[in-house]
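Removed from the display is one protein chain of the complex; every other protein chain stays in position.
First chain written, first letter: the chains are A, B and C, and each begins at residue 1.
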Amino acid sequence: MQLDELINLAISLLTTVSILVIISIGLAVIFGMMGVINLAHGEFLMLGAFFTLSGHRAGLNIWVAMVVAALGVGVVGLVVERLLIQFLYGRLAATMLATWGLSLILVQAVVLIYGPATQGIPTPLGSTRVGDYSVSQYNMVLIAVAVALLGLVYVVFTRTRYGTTARAATQLPTMAAAVGINAKVTNMFTFAFGAVLAGAAGALLAPVAGVVPGMGQAYVGRAFMTVVVGGPGVLTGTASSATLLGTVDSVVSNATTSFLGVAALLVVAIVLLRVLPTGISGRTGRQL
Amino acid sequence: MTTLVKPAPRRMRRRAYSGLGATLLLLATACGGGDGAGDDGDGPIKVGSILDETGPLNIYGTAMADATDLAIKDINENGGVLGRQLELVSYDAQSDNAKYTQYANQAAQRDQVAVLMGGITSASREAIRPVAARSETLYFYNEQYEGGVCDKNTFNTGVVPSQQLAALIPYAVENFGKNLYVIAADYNYGQISASWVEKYAEEAGGSVVESEFIPLESSDFGSVINSLQAAKPDVVVSLLVGGNHIAFYRQFASAGLDQSMKIVSPTFGLGNEQVVLSDEAVGITGAFPYFQEIESEPNTQFLDMWHTEYGDDYPYVTDSAATVWNGWHLWAEAVNAAGSLDRDAVIEELESGVSFDGPSGTVTLDGPSHHVVQNIAIGEANGQKGFEVLSTEESVPPAFEQEVCDLVSEPDTNEQFLP
Amino acid sequence: MSEFWTRTSVGEFPPMLQVENVTAGYGAGAVLTDLTLTVNGGDRVAILGRNGVGKTTLLRCMIGEISPRTGVIKLGDRDITREPAHRRARMGIAYVPQGRDIFPGLSVMDNLKVAAYGVRHKAWADVLTDVLDEFPILRQKAKLAGGGLSGGQQQILALGRALMTQPKVLLLDEPSEGIQPSIVDQIADHVRRINELRGITVVLVEQNLEFATNIAEHAYLMDKGQIVRELPAKDVLTDRDLQHEYLGV
Partner (left out) sequence: MTGAQTMQRQSRGRRLADRLPREVAYFIAIALGALVLSQVIPDFRAYEWSLWAVYGILALSFTFVWGHAGIFSFGQAAFFGIGAYAYGVAGINLSPTTGETLSALLIGAAVAAAAAGLLGYFIFYGNVGDVYVAIITLAVTLVLLTFMSSTADPKYRVGDAPLGGYNGMAGIPPIMYGSGVALDTAEMLIFCVAAAAGIALSVRILLRRPFGRILAGVRENELRTQLLGYDVRRYKLLAFSLAGAIAGFAGGLYAAWGMFINPSVFSLQQAAMVAIWVLVGGKDSLLGAFAGVAIVQGLSSALGGSGGSWTPIVLGVVLIGVVLLLPKGVVPSIADAVSRVMRRKKPQQVPTTVLEAGQEQRSDIDLEGMLTARTGRVAAQSIRGENLTKRFGGVHALNGVDIDVPDGTVRALIGPNGAGKSTCFNLLVGRYAPTSGRVYLGDDDITKLRSDTRARRGLGIKMQVPSYYHDLSVDENMWLASYAAVPNVKGADEQAARALRWIGMQERAALPASALSHGEHQWLEIGMVVAGSPSVMLLDEPTAGMSRDETHHTVAMINAVSRYSTVVVVEHDMEFLRDLDAPVTMFHQGLVFASGSIEELRQDERVLDTYLGRGVSADVAG
């Protein structure tokens, strides 16, 4: 194998892993910190893409548009938490059903506003030559951003006032209340933060994927798989499971076909869950 | 339905009964309206359409629904059918294939439509066909597809590989190079079309170096881009479908591959991909009976009518829209010629070779195969949300379907032939 | 009624924490039945009784983890019966639960800070310095995970965490449980100091009589969900009949 081919493969693998991290980190935060399964995660992602599209069309710089879009989805998340989720904590089935209803509404609302057609934003940056291969520079951005998002989650949950209180409230809710922490407020912020991350995922994917109202469905399956395999640890779980699943997918896809890649990913996920029923991070009991 | 409305029991002893009562009441209400209208008399003729106007497939469905409304309007303004107006009953299947069975049944049995048109993916067509056959309701499938359907009750007005790929692949081999790399949506359309590509490539002296099938919901083409760079084909044949697959063209351009290889595609444009991608799509070549840019009198009229109805900023009128338009007009002509709505009479008339001058040129039904003979144009995306029409071949027959399917002499055939 | 009790209950020290006719429990059963208790500002009191008489339930009522079915709870003159737990913490009720409930995944420092964050003190850095001066061991262990400390160290941390909220009342549930004798003494010293130097009212639930009497000046005996006797703490130690009757020994 030539060096350029090797480098190209490595970048491709890292890109796949990074995309998994990006699409699942928001879901992982909401699930890991609150135990809420957000079936509207895909639609938050989709909103992020559409907000980026709007921002871009309004003349914003593409990167600025992405940041604004992610924050915009955060606001949506905040509203959703206040209007819906806060009444359903501890009711697993109810949250799943309510967020699913929400996803129906969001998709159709976007259809009514933006129309059904696939839209798009040109991919920023160009390509770099690596020997015989050319590599999209945007893929490099995706890899960097995935690392940055993991870092952001770490910093938010360990270095900020909100993050510390949120972790305390997750670990021992009663004791947290006894030191004055209002779990309602931290939950609200956690949900909004998860929504920001989902929105960021949509924003980042907008230039490489088709921006369509139904785009969330394309990602949500893999995001769930990543979170299930990762288990409750937001960082350790997501990072390890994205690495594992992404590597399996990427290696098998490159060696054979995309179909076998997906198939291998699923087989690995199911076998792993039999061995580790609470996911990779389930055993270590770590929260991040 | 009044038989169902029972007086509520005076005393409900059990909770269950009150629930049951509520349910029965609801059922009774649901039965209230819209019993079969029948097709006798001088009133409007009910006709049915089922398309995906919501959900992921509406990137195709919206234009097709618009074309349906416009076609009905056009036919009615020109005197209707048999001197009667058409009344459209339309259903939105919401990109959920399970709904096709349900709505096809409602349209055929409840609304008793004279003809049922619709279905976008082959899956939806396969859901409609048995229902339409059972209720003896004539069915038109108006969308480009993988070909080979042979069924007395079904007419296919869309372009098939033996027209579309038979033109596109030799063009690609001749103009761009002999090595073809096929990327196809991993479902029936992609699988079957891929084998057509292989056949036509060999006939034209080229070869398919590799075929890769991508799940419909996938939008990560990283490994495909890598394989392409390793294989270095001259031409990439894209048989991709749906909103997610648009990502391929973008990732292709972003990796700089558009500098070294050409993309040809029989699906590019049906979902307005050239509008979305614009610059990134320049040079992608397709083949369709209809491009908005075709210059002809019927097309000018068609576009006038379209833009009057839907506004001048309508992004692009797709081949699918034109196909729907053709389907309705072919049926109307056949009914008028037969002088009756009777299914068998209409089928007989359609099989006799009904013809219609549509926006894409003359479209003639091929009786034995239930497909159409039509023009095929080759066009190249021009970076301005449209195509440049490079050449047109007239009256291309559905060669494969003609070869395998003869419903005039074998009316009981009901299957989909594969290459 | 003892001299001590009459002295503190009159005049200069107003009631700090009042529980009036409270009935409470889990599910259908009532654990506390029409319980009344008054703790005056600056007092150190112990609530004693056998297992299952409702001592912990009483504390949980005070911090707002369970709400009473009937009755009123007051902090100072303020009715806090309907206040949620986190608001009570901000009003000045601090709690050191049985088993200590240190946030296991948070560092020692974060365990302290999080309590200050909770009550929204802006100048928490000063309080932190103060607490770390009071408990130097916490400074040494600042970066360790809270779950990694020994039982005694966790107890110290729980005390420090409670102080971070700058409370008026400190509720302690079995602070001596499962802790080595030498540390138990230290904890008793700390609690007394907290009360004397900062004027924080201390309410202690305890089974260890020696420890309880070491800290508390006054004792309430609880049985069957009610306060059945009140007496100076030191009297409990000498009264064997009382011990047998109410403390289960």
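We adopt the following convention: contacts are C-beta pairs under 8 Å (C-beta built on N, C-alpha and C of every residue); 3 or more make two chains touch, one makes a residue touch a chain.
All values reported here derive from a predicted model rather than from experimental measurement.
K.L.:
From the touch rule at the top of the page, work out which displayed chains the omitted chain touches.
P.N.:
Output: missing chain touches A, B, C.
K.L.:
With the full complex in mind, choose from A:11, A:25, A:47 or A:107 the residue touching the hidden chain.
P.N.:
A:107
K.L.:
Which is it among A:165, A:217 or A:281 that touches the chain not included here?
P.N.:
Checking the options A:165, A:217 or A:281, the one contacting the hidden chain is A:217.
K.L.:
I'm checking contacts with the chain that's been left out. Which of B:141, B:171 or B:187 qualifies?
P.N.:
Once the missing chain is taken into account, the touching residue is B:187.
K.L.:
Using the document's contact rule, name the residues of subunit B that touch the chain not shown here.
P.N.:
Contacting residues on subunit B, toward the hidden partner: 1, 3-4, 11-12, 15-16, 18-20, 22-23, 26-27, 30-31, 35-36, 53-54, 89, 91-92, 94, 96-99, 101-103, 105-106, 108-110, 121-123, 126-127, 129-131, 134, 186-188, 190-191, 213, 215-217, 416, 418.
K.L.:
For subunit A, which positions touch the chain that isn't shown here?
P.N.:
Touching the missing chain: residues 35, 37, 39, 84, 87-88, 91-94, 96-98, 100-105, 107-109, 111-112, 217, 220-221, 224-225, 227-228, 259, 262-263, 266, 269-270, 273-274, 277-278.
K.L.:
Spell out the interface residues on subunit C facing the chain that's missing from view.
P.N.:
Residues in contact with the chain left out: 25, 27-31, 50-52, 98, 147, 150-151, 174, 176-178, 181, 184, 207-212, 224, 237-238, 240, 243-244, 247-249.
Keep this in mind: only the chains that are shown with their structure count from here on.
K.L.:
By Cα centroids, which chain is closest to the centre of the whole protein?
P.N.:
A
K.L.:
Which whole number of Å gives the spacing of the CA centres of subunit B and subunit C?
P.N.:
Those two chain centres are 75 Å apart.
K.L.:
Find the geometric centre of each of subunit A and subunit C from their Cα atoms only, then give the gap between the two centres in Å, rounded to an integer.
P.N.:
For subunit A versus subunit C, the centre distance works out to 44 Å.
K.L.:
Help me check something: in the complex, which residues belonging to subunit A touch subunit C?
P.N.:
Of all residues in subunit A, those touching subunit C are 158, 161, 164-165, 167-168, 171-172, 174-183, 286-288.
K.L.:
For the complex, which residues does subunit A have touching subunit B?
P.N.:
5, 8-9, 12, 15-16, 19, 107-108, 111, 115-120, 122-123, 125-127, 129, 132-136, 138-139, 205, 207-210, 212-215, 217-219, 221, 250, 253-254, 257-259, 261-262
K.L.:
If we count contacts the way the header does, which residues on subunit C are in touch with subunit A in the complex?
P.N.:
Interface residues on subunit C, with respect to subunit A: 63-65, 84-87, 89-90, 94-95, 97, 101, 103-106, 110-111, 113-115, 117-120, 161-162, 164-165.
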